[in-house]
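Every protein chain except one is present and positioned as in the full complex.
Letters are used for the chains, namely A and B, taken in the order the chains are written, and counting of residues starts over at 1 for each.
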Amino acid sequence: MIKYILAVLFFAALVLIYIGLYLMNKKTPLPEGCENLKADCEGCHDYACLHNPAHKEKEGN
Amino acid sequence: MNRIQNFKNGLIKDNPVFSLFLGICSTLAITTSINNAIGMGVSVIIVLTMSNVIISMIRKITPDEIRIPVYIVIIATLVTIIQMLIQAFAPALNESLGVFIPLIVVNCIILGRAESFASKNGVFDSALDGIGMGCGYTLAVLAMSVIREVLSTGGILITNPFNTAQVILDLTLFPEDFTISLFGSPVGAFITFACLAAAVGAYKTHLDSKEKAKEK
Partner (left out) sequence: MGELITLLVTCVLINNVILNQFLGMCPFMGVSKKQSSALGMGVAVVFVIVVAALVTYGLYYLVLVPLGLEFMELITFILVIASLVQLTEMFIKKYSPSLYKSLGVYLPLITTNCVVLNVCLINITNAYDFSHMLVYSVGTPLGFALVLYIFSTIRERLDLSSVPKAFQGNGIALICAAIMSMAFSGLAGIV
């Protein structure tokens, strides 16, 4: 029984760490001169990637 | 009507694999046999439909800032469940698909549909979209695996995934002397995929030109 409680706690801890880091990373400002960096890619439709055009559309609206 | 049209588009015109180039990794790797293709296709349909439904249900309470991490957590949990079910009930399938079952987590189709469809549409539409896109993926892996299996082994062999001793279909189309073993290897996967993708692309341009002619 303790094992499953541990599993849930461990899972919750991981999720919290991830979301925390994600937010912290988003808030960290870009270094100077890097505001307009662009990857030369349009071949994949990976939506987890922040360069995916879908993200910019949403933020622009 | 519109819904049926959406569903149909997912199968061929907007096929996730050949037209949108999503989830290519697993498509190339597991299409050596039809058995694998069916197993993978069904797993993807289940994960995709469930993730679409769950994400659509929570779309209003998910903070926009952290939606990507939330989606990844949901998908990873679903895939863990599916992996455990396959390990328990179809160990042979687990053996032959290997690392590609856990890799469904990073399959671009699932996150792609979550972000571009399920996060904006209702539960029913999202479920339908999941099934449609999942079927499109299954159709693609099936087409690839039929071509590769027939050319590399000269026949078709389908077994029951829950009991490998039970053969459902065993068909020999031409003798072994005439098989092309190249199609069982990675090279064959790339060539088959390129040709099928080109065929779908050509069909798409054909449809577009037809539409334009109609408008005129």
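Observations on the structure shown:
In the analysis below, a contact is a pair of C-beta atoms (placed from the backbone, for glycine too) under 8 Å apart; a residue touches a chain by one contact, two chains touch by 3 or more.
Computed from a prediction, not measured in an experiment: that's the story for all the values here.
Checked against the full complex, the one of B:11, B:42 or B:73 touching the unshown chain is B:73. Of the listed residues B:38, B:103, B:123 or B:142, the one in contact with the hidden chain in the full complex is B:103.
Taking the whole complex into account, chain A touches the unshown chain at residues 3, 6-7, 10-11, 14-15, 17-18, 21-22, 24-25, 28-34, 37-44, 46, 48-51. Across the interface with the omitted chain, chain B contributes residues 21, 24-26, 28-29, 69, 72-73, 76-77, 79-80, 83-84, 99, 102-103, 105-108, 111, 185-187, 189-191, 193-194, 197-199, 201-202, 205.
Just so we're on the same page, only the chains that are shown with their structure count from here on.
For the pair chain A and chain B, the distance between mean C-alpha positions equals 25 Å. Taken together, the chain A residues at the contact with chain B in this complex read 15, 18-19, 22-23, 26, 43-48, 54, 58.
Residue ranges on chain B touching chain A, taken from their complex, read 20-22, 64-66, 68-70, 72-73, 108, 111-112, 114-116.
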